[in-house]
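The complex is shown incomplete by one protein chain, all other protein chains being positioned as in the whole.
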Amino acid sequence: MSVAPETASAPIETPEEYHHRRNRVLLYIFAGFVLLSAVRVVSGAEQLTSSGTLAVTLTATMPIAMAGLGGLWAERAGIVNIGLEGMMIMGTIGAGYFAFHYGVVAGVLGAALFGLLGGALHALATVVFGVDHIVSGVAVNIIALGVSGFLAEAWFSGLEGGGPTQSPPLPEPFKINIPFISEPANALEEKHWFLISDLASVVEMFTKDLSSLVVLGLLLIVGTWWALWRTTFGLRLRSCGESPAAAESLGVNVYRYKFIAVLVSGALAGFGGALLAMVSSSGFQVGQTNGRGYIGLAAMIFGNWRPTGMFMGSALFGFTQALPFREGTVSVHALLLLVAAILFAVALVQLLRRRRAHALGALVFGLVFLGWYLTTEIIAREFTTMAPYIAVLLVLAFASQRLRMPAADGQVYRKGSAG
Amino acid sequence: MSLVRRAAMGLAAPVLAFLVAGVVASVVLLISGDDVGAFWDVMFSMPKHRNIVSILNTSAVLYLSGVAAAIGFRMNLFNIGVEGQYQLAGLAAGAFAGEAWLPGPFNTVGAIVVAMITGALWAGIAGILRATRGVSEVISTIMLNAIAGSLIAYCILQIGVDTGNARNTKQIPEGARVGTIEVFGDSPTQLFGLSLLAIVVGIAFWVLLNRTRFGFDLRASGASETAAVASGVNVKRMVVIAMLMSGAVAGLVGLPVMFSDSFSYGSSFQTGLGFTGIAVALLGRNNPVGIAFGALVFAFLTEQATLLNILAGISPDIVKVTQGVILMAVVIAYEVVRRYRVRLEQASVAERLAESRPAPEQPKEPAT
Partner (left out) sequence: MTAVVDPPVAPASGQAIELTGIGKRFPGVIANHDIDITIHSGTIHALVGENGAGKSTLMKILYGVQKPDDGTITVNGEQVTFSTPADAIAEGIGMVFQHFMLADNFTVLENVTLGAEKLHGIGDAARQEILSISEKYGFGLDPDELVETLGVGERQRVEILKVLYRGAKIIILDEPTAVLVPQEVDALFENLRQLKDQGHTLIFISHKLDEVLAIADDITVVRRGTTVASVKPSDVTSHQLAELMVGSELPSPSTEDSTVTDRVLLSVRGIDVQDAAGRPELTDISFDIHAGEILGIAGVEGNGQAELVETLIGMRHPISGSVRLRTSQHGDKDITGWSTRERREAGIGYIPEDRQRHGLLLDSPIWENRILGHQTRPPAVKGAWLDVRGARADSERIVEQYDVRTPGIDTTARALSGGNQQKFVVGREMSGEPILLMASHPTRGVDVGAQAQIWDHIKNARREGLAVLLISADLDELIGLSDSIRVLLRGRLVGDFDPRTVTPQQLGSAMTGAGDDA
């Protein structure tokens, strides 16, 4: 039983095709950005691409991306990790305790350690005992919820600024600032020019108040790519998720690699928790994770189990999470126009490919969204907070046909299955 | 295998799990400096009458939640969305009953139907996504939980009425309320009338599973999808129907409290029952009788937990940890016992056959 859609029919591509596709994807991203900029200008929803929004987006993206990265490590080795949410929770409380008492670095390490403990439990159940992956993940989540609540009460109750459900404020990680770039960029952004100002916002996002932990997260993503696709260790780990029988027949210790993968998975989710507690917020809070572990998994699926794709998916979800807090009622309302525009573009593409029925469907939906946009001023606040979750559902529902998960993902593996 | 031996094997896993959970809880308490002895005193203390009634009420609700999850589990579908389904259903039922379009008891019945339909539809979304687009129901139900939360907040704002500093749906009129059953004379709390739904649902679940053709198809699909397909089962259809049924039962979870105690849906509506229900279902191995025991155990633990704070100054979260550890330990133990049991049964059958009749030369699979 796996978390991912049934996708065996997705066509596999050669390296040349991969490069073509990657270029096409980059083109789409750029086109999407242009479209976003246009929507901003037309709708007047300045917060859509303001540097403030982008900064919050980046901050919101990273925890999701870390969870997604954790999911990637585990699933590439063939283990489905639903327990990422719980491991992230462990990370938040680990960060809360260690950062408060011993500083930022200890906070990060402590969070990763706590997350890793959660991973160890999941690994014990799934790799050693062969328990169903999802069941074990659910159990880890329940335990993590209880443990974190208990520890929060034990550790933070008496402290000033804290309480039974939250930690005192935690020390802030170092922030990167490059004023001689960010200030001119800010000036450019204030002009609200189409596309130029939006690009300036992006520049500003990277040069003003950029948290060191965010940079660390980005490095981890790159590091994951290198470790899994450029080293012997990574090859063997991935073989456990593609064909454990073949791996075993060639002398790979499948159990060991699966175990390690799940431990790393937990540690990354834990680090995601540290990001939540120390960068997104000022401290630990019960219920902080709010489903990000699962959203991270969705980002991983969307990204076709590859680090770059996963990050793009996380950014998409991060954006929909950040937007409600940036003049949410107006900004999310403007998103309707964006969705309508995208649907019209899709309709055009389908028409060019002579798929009349698809084109018509996209056109109709596009009109619906356009109508919704034009007939309302804002979107009710409660609906804006739904945005990321609906985005996940839509993405999974439409993207499932082109995805290819690791061939042996979710299988309960027992030694001796090889020929 | 004899009945005694089978029973022993069946109980071995949960007993083992409780022991492990007990040890873990004690260790955690030791580390955090709490009084371990006091913990065990409270946990083993005999509940008073009013606590017993409370336990019964809670187990009924947990039972419903467990059965809802179990229907999905039987088909290898993980309906993590019970939480969102029963919340939405509670809102719908509360709003419906509050409007009092139907008189007296018809209102109650109508509300129950509305609850079941709401839960079914919400779960059905995940079922259809899974059957048609292959979207994992694990993620989709969790997303639907979150969406439900926002949706409920919006609806309460629109149609709720303020009562003091809370906002609830309109009060359910007298005629539609369900009375309580007196279990102990001296207890201030009584057994909620709709708690009996648990018994109805339990029996229906057992009958469905073991005596209907649909139930057979359901179990077969979960046990061996390949054999089910070869026998003519339409698996996609089964997925959707199973999710609909799961959601319908989930819709009942909030009703006993609402119709006998709070009389409206609002912020006091209990949360978290969905996840506990999943644990109860797994603990009870997804069968009607096992889930009942699981529900009683978890309800007992939850009830005792409320005393922990008052009597021993220990955070009730330790019980949540215990419950989680029980779940983990039990699923591990079940897996281990299951493998052992299979081997045992194979050996036992071979033994008994050898004793009863002289076996002729039985060529096994020719080794190729």
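Letters A and B name the chains as they come in the text, with residue numbers starting at 1 for each one.
As a convention for this text, contacts are C-beta pairs under 8 Å (C-beta built on N, C-alpha and C of every residue); 3 or more make two chains touch, one makes a residue touch a chain.
All values reported here derive from a predicted model rather than from experimental measurement.
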Candidates A:245, A:345, A:378 or A:412 - the one touching the absent chain: A:245
For a quick check of understanding: of B:132, B:163, B:210 or B:271, which residue touches the chain that isn't displayed? B:210
May I ask you to list the residues on subunit B that touch the chain which is not drawn? 210-217, 219-220, 223-224, 226-227, 229-234, 342, 345-346, 348-350, 352-353, 356-357, 359-368
Over the whole complex, note the residues of subunit A touching the chain we left out. 8-9, 12-15, 231-232, 235-236, 238-239, 242-243, 245-247, 249-252, 404, 406-407, 418-419
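What we mean here is this: only the chains that are shown with their structure count from here on.
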Centroid distance [mean C-alpha coordinates] between subunit B and subunit A, Å: 31
Residue positions on subunit B within touch of subunit A in the complex are 28, 32-34, 76, 78, 80, 129, 133-136, 138-140, 142-147, 150-151, 153-154, 157, 275, 278-279, 282, 315, 317-325, 327-328, 331-332, 335-336
Flag every residue of subunit A that touches subunit B in the complex, lowest number first. 1-7, 82, 121, 124-125, 129-132, 134-136, 138-147, 149-151, 153-154, 164, 290-291, 294, 297-298, 301, 380, 382-383, 385-386, 389-390, 392-393, 396-398, 400
